[in-house]
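Of the protein chains in this complex, one is absent; all others appear in place.
On to chain A.
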Amino acid sequence: MDVLHWDGTLSAKDFRIGAFAFAQKWESCNLAFPPWSWLPCPKHPWLAPPEEEGYLSLEKICISRPNEEEDIDQISQIDTGEEETCCSRNEDVLDDATLVQSNHHELHYCDFHIVYSSTFRVPVLYFRAYCSDGRPLPLDEIEKELPACASKELSKKWTFITQEEHPCLKRPWYKLHPCGTAEWMKLLFLSDTANPKFEVVLELYLLSWFSVVGQVFGLRISLKISN
């Protein structure tokens, strides 16, 4: 497929391929985080089974921000750390978490699911947040935990948050609205002077996409993977 005439969307099959490529790259480079896992959708009896029938899941990610410095510290570690140092610093990150707990700062966690939308033909980020005792966090409390740059992102039209049913789990989750995704994904790849082949686009699609939507949660992707 000619990327110049590509509309920025993925088929269900492409999504699955892209999702596996993303999960693999993530696992090999982003050691500060657990790996994404591919979960099958609970089977809808009789409904047209699109090939995807599954989604990526990354759960129990701590999003608490005790203070700004620590946050920046953590991000820079993920950003610049080489694989080995990343590994050793990874322990520091965990140590921080222990420290936080002893400071009586309540920890908040987030679950992220990447689900394919057959309407918008793009990946959609669903999330929910909760305290360590499992109590769900309402949106205004989640927003307090998000890094300062998130509010800037959220004020833009294409990343607003709505509460909707998780398409597979049929429970209330939050999602970043996908109606602009195809458009900015297309721009993202068109601006690439190399004019890559569609197979390459597919390989990098979810990574590029997540490097944008992940910012809302301060989840920065190591530069190493994206290169």
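Just so we're on the same page, a contact is a pair of C-beta atoms (placed from the backbone, for glycine too) under 8 Å apart; a residue touches a chain by one contact, two chains touch by 3 or more; residues count from 1.
What we mean here is this: contacts and distances are computed from a predicted model.
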Choices "Trm112p-domain-containing protein", "Vacuolar protein sorting-associated protein 26", "Autophagy protein 5" or "Signal peptidase complex subunit 3" - which one is the UniProt name of the chain not shown: "Autophagy protein 5"
Touching the absent chain when the full complex is considered, from A:Trp6, A:Phe120 or A:Phe198: A:Phe120
Absent chain, residues of chain A that touch it: 7, 44-49, 118-120, 136, 157, 162-165, 167, 170-172, 177, 179, 183
